[in-house]
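The complex appears here without one of its protein chains, the remainder shown in place.
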């Protein structure tokens, strides 16, 4: 399986990453890409702090778990850190499989885990003040459902 | 909501379509893209026949249904027809929302319906013979689950 | 009314479309399939298993018991395999 994990300050090209994962791989029938974008709902900027070393290892552990659960041909995860403004890309998850069910499920699984388990913290700037974003119960619940379900669908 | 539906013989640029949907829209926090690709498992080519007019209308009806179920900021669907070879793009579904759950669910919903309700038929060439692809029970079941569930999440 | 055929239904019948005038007793989609099946062996072959035949009236999916009244364009085709 092709596996790419990158943490970077720079922007990424979601289209180029998807094309790179599928290129020359006629066994891939389904490609799912999730792009997370910095929203502008009242914030002027956001700074993403991360735990270097652990972030890569934690993401790699979840990619391995996704590979155990679904039949995957490739995974690309890119997570940015540093200061971002509304409209900027934050995160990219691309999953490739023979069939769509596995690609969709793995992409959702990886996003749910990135939200709750990968060591990143967001600090938002609103006007003159800045505050750390609180973890959302909804995100914990979204991640939790993967422990309950045994539906390793294709 | 931005809505783009295109049936075309030509290839598409999945990355450019995703960028076009998100550009200048700081209310979009989540973009999900599904790309369906012609697999090479024993086939030399595939021809997609469609019902012009009905295909566009049927897809539009399902996009409207997705808009009713989830809070969406934009949807792009491109479906190719004509002769394709392994590695060629077949279909693109891009969904945009403030949050990831709606974007993922709407993209899966639209793909499940494209597979079973949009008037397209695949004819595969294997060596010297060609045959029409049989509809899969798994695809019908995947589409059927949206009738059972009332989980218009997010 | 105008009939359209797609995929192997089109191949078996040997044409993509035609204009027909069905007799008055042909009231539903199922009636039309039955009447067409009697028009020649290519039709009988195309409709030999009516359960797998899907139909659309004026570009919307319909069931076999749907009335034809007012229909302009009726299409017959196998189960869809898009996406």
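In order of appearance the chains are A, B and C, and numbering begins at 1 in each one.
One rule holds in what follows: a residue touches a chain if its C-beta (ideal position, glycine included) is under 8 Å from a C-beta of that chain, and two chains touch if they have at least 3 such contacts.
Every value quoted in this text rests on a predicted model; they were computed, and no experiment measured them.
Peer 1: Considering the complete complex, which visible chains touch the unshown chain?
Peer 2: It touches the following shown chains in the full complex: A.
Peer 1: In the full complex, which of A:11, A:41 or A:57 touches the chain missing from this view?
Peer 2: A:57
Peer 1: Touching the hidden chain in the complete assembly: which of A:12, A:70, A:104 or A:120 does that?
Peer 2: A:120
Peer 1: Over the whole complex, note the residues of chain A touching the chain we left out.
Peer 2: Within chain A, the residues that touch the unshown chain are 36, 48-51, 53-55, 57-58, 79, 90-91, 111, 114-123, 132-136, 139.
The rule we apply is simple: only the chains that are shown with their structure count from here on.
Peer 1: Let me check something: if the centre of a chain is the mean of its CA atoms, which chain is farthest from chain B?
Peer 2: Checked the centroid distances; the maximum from chain B is C.
Peer 1: Taking every chain's C-alpha mean, which one sits closest to the mean of all protein C-alpha atoms?
Peer 2: So the chain sitting closest to the middle is B.
Peer 1: Between chain B and chain C, what's the gap in Å when you average each chain's C-alpha atoms?
Peer 2: Chain centroid spacing, chain B to chain C, equals 26 Å.
Peer 1: What whole-Å value do you get for the distance between chain A and chain C if each is reduced to the mean of its CA atoms?
Peer 2: So the centroids are 48 Å from each other.
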